[in-house]
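One protein chain is absent from this view; the other protein chains keep their places.
Our next item is chain A:
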């Protein structure tokens, strides 16, 4: 039964996972650990610092994963790593680590598309068979459906990704990056109650978040510099919590709408949410209501699998490896731009 080790480091999370595939059974997760580079409030993570973080922690994390899994090096069949998309410097640090392991242990390498990793792990964990996928993270916002051996992109954010929009808004309000800015916005949004009128931009199955970000950033800055903002109906003061609430309600409604449009277009009633923003319970709830109205259901995973991790890279890599795919060492590069639909999905029919 094949075993793979997966290394992920395309953004600020470094993850190592070990997986075993047994025919006809769910994949077995032998280890799945992560170390996150957290930047101070008001700051994003820079590629250089993130790469240093990954280089510092990767050896320790691989050792710990092996220990936790109880797998002997001899039993590992391949080393999987994230080929892209992501930030250049962090991707490269992890690719070098993967190459080193491959040479050291004399194992084949498998380069994995990060987005495909998310999708395959989501399908494996939830059992969703052929869903429309909403992939939402710091760098990506895509509505995807499978056809003819590719994950095809039906819709996407035309400018910035939803996660990026949330992260940047968190910086404006000086919200902590620990454990994640999006998580803290979600907690604050729970206390918000006034919906402010925010631009809503949907174009078919595509959407746009830069208008929202510009608007709400300006609004927040006005508030921070003392402007008296009130709800027109109740006369009550608008709070930062109200801003988080309004941002979530508006942006997530857009995401659910484009997902629903894709579901109607391809005739599917299952939806799978993957990627870091997919942990958001309000987004999951909204998607669930929409899917139920279409006679279907929503599938989502918790933070172990939603947030970038090594196990998804091991899983998708092992699926490809079992179809005979490997990445020769002199081609084991990485790439900042690597579209989901570039991957030939040979393991599905």
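We adopt the following convention: a residue touches a chain if its C-beta (ideal position, glycine included) is under 8 Å from a C-beta of that chain, and two chains touch if they have at least 3 such contacts; residues count from 1.
Just so it is clear, contacts and distances are computed from a predicted model.
This complex has a chain not shown, and the name its UniProt record holds, of "Vacuolar fusion protein MON1 homolog", "Ras-related protein Rab-7a", "EKC/KEOPS complex subunit BUD32" or "NUBP iron-sulfur cluster assembly factor 2, cytosolic", is "EKC/KEOPS complex subunit BUD32".
For the options A:6, A:86, A:240 or A:310, the residue in contact with the chain missing from this view is A:86. Residue A:154 is the one among A:154, A:305 or A:325 that touches the chain not shown. Those residues of chain A that touch the chain absent from the view are 10-11, 84-87, 137-140, 145, 147-148, 150, 152-156, 158-159, 161, 163-164, 195, 197, 200, 202-206, 249-250, 253, 256-257, 260-261, 263-266, 275-276, 285-287, 289-290, 293-294, 308, 336-339, 341.
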